[in-house]
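Of the protein chains in this complex, one is absent; all others appear in place.
This part shows subunit A:
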Amino acid sequence: MKFVCYSHVCVVWVLWFPPKLQSHACVPLMYAEAMVLTAIRGELVVIPVEWSWLTLSRVLFSRQEVMKWNGWGYSDSRFLFNKKGQAEFTGRRYRLSGMVLPSLKDWFESTFGASLQHKSPATATLNASAVPFPSLNEAFLQDLKSTGIPFSHEAEDRVFRAHGHCLHEIFALREGKFGRVPDLVVWPNCHEDVVKTVDLACRHNVCLIPYGGGTSVSSALECPPDETRCIVSLDTSQMSRILWIDEKNLTAHVEAGIVGQDLERLLNESGYCTGHEPDSMEFSSLGGWVATRASGMKKNVYGNIEDLVVHIKMVCPRGVVEKSCQGPRVSIGPDIHHFIMGSEGTLGVVTEVTIKIRPMPEYQKYGSVVFPNFEQGVACLREVAKQRCAPASIRLMDNAQFQFGHALKPQVSSIFTSFLDGLKKFYITKFKGFDPHHLCVATLLFEGDRERVLQHEKQVYDIAAKFGGLAAGEDNGQRGYMLTFVIAYLRDLGMDYYVIGESFETSVPWDRVLDLCRNVKERIVRECRERGVQFPPLATCRVTQTYDAGACVYFYFAFNYRGLADPVNIYGRVEHAAREEILANGGSLSHHHGVGKLRKHWMPESISDVGIGMLKSVKEYVDPDNIFGSRNLL
């Protein structure tokens, strides 16, 4: 068995499980890992204490056992339309798991013009023989073996690390098509292992692509097709320990391979949290956050990754780069952290990070506000930002997304609830005169000690009232946040029925938010029409972050591709047009997804030629032989 020979940890696992489960290698793993995965917000099962050392990161050694190879997330969690034609979410991991969503089908069919009769199923299993044969650098392999760092060149392992979650990547996998994939996967276990690996790569001129959580949506993990060297995927998942916690300074020193949910859970055990919660936090890793300049949902309280990081250790072909102290702020020239953050794996591998931690919040409260229209909603968010009283999270969904969220309402348990829902709807649309086709919803999350949360809540609701906002309950708020975690699963469902889509984001000054949202959505609709898409697309947005000088806007875009010969190509062109529209309307190239290869076309116009030159000269010094040859960014 593969695991036994790779890592002692796995040996322990296998031995530990009851004998009857050992017959299927995957079963114990599934079992173990199912127990481990806590719900981030109390959505899941309790874990036995003695299991807590087991982290998802460790399990991810062999991700394909727990996660889909051609879709998002856990293998056991997926949306499907059951025999009655009702949508259902399988598994036991999420609050939505096991529930029936009665209105999703109608929404799905009417929004996209899709039909349950027209299926476009994915290739069921990974056909290993279709995966290109690895071209290995024998000398490198020889030296690697002598270090004892685990590695693999099995097709499954390699395919899994050859992609992120861009639409074209997933679409190709579903069709069973594989482009250039890494030739080898290595699992260093600690900083020293990484140093050794990078050293060997330099010595043998091997191309390295760091791999963290694999949640990239910028084509950053794609192997350059014309790369002739041996490509080695450096999987950081085994470096997932919290090395120390410093309660005096409220910092934790953590290995960079740890994924978000493990980091939070392990810190929670000591009564702390980082508060960094990107939507992908179930799977994305600390190192990945640093490498892409990630942003978390609760940045208003905790800050984005650049605010959270105190110290970074990165292994480059030139050597190891790090600062010599942990001073909270320094004036020692341009901040070298800012060369590392956003470098997207082009300069080296982040191995260890010292990150700020906070005591866990005493009290959390969701909330929501309904606005008569999007314009009022944006005005309210602007005012909240102006008064600097934004809750931990505040998001404003447009009308289409509000309807979408509504379609995800699970079956109501009692007549009373449904009656209550009806009453609420009546109050808002009839009594308050909100047009159901214009109203939009802001979702809120407050955190802190109870008293202050309640005070804060009142302040925000008072501001909202000035813009015609009506408090719409905790439940709506919570469902709004849940949507972010399941949306990626929903895409897989869409793809089963000829619907493809994706999200993209930008940041933009306040005065341009409305114009940008309107123009980008309209551009999408127009481009789809002009490119022969037969059905009107879904183009919807939400404002997900507020800043002093602007906001982050997040778009969902999807359409039914029946009747199109090359849907992915058309999708790409429309997305390209949408990005042009964003830039023309004063939006940025990216707020937190990064550039990767998908958006690097626009880098020169975004940061000027001199700016490109600056980045290039750093790259040339740090990595003259282009060992980190993912070719992202530049």
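Here is the rule we go by: a contact is a pair of C-beta atoms (placed from the backbone, for glycine too) under 8 Å apart; a residue touches a chain by one contact, two chains touch by 3 or more; residues count from 1.
In this section, contacts and distances are computed from a predicted model.
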Exercise. For the chain that's not shown, choose its UniProt protein name out of "Glyceronephosphate O-acyltransferase", "Small ribosomal subunit protein uS10m", "AP-2 complex subunit alpha" or "MTX3 protein".
Key: "Glyceronephosphate O-acyltransferase"
Quiz item: Of A:Glu522, A:Asp566 or A:Glu620, which one is in contact with the hidden chain?
Solution: A:Glu522
Quiz item: From the list A:Cys190, A:Cys389 or A:Leu583, which touches the chain that is not on show?
Solution: A:Leu583
Quiz item: If the hidden chain were put back, which of A:Asp106, A:Glu247 or A:Glu605 would touch it?
Solution: A:Glu605
Quiz prompt | Full-complex contact with the absent chain, from A:Glu362, A:Asp511 or A:Glu620 | solution = A:Asp511
Quiz item: Residues of subunit A in contact with the chain that isn't shown?
Solution: 511-512, 515-516, 518-519, 522-523, 583-586, 605
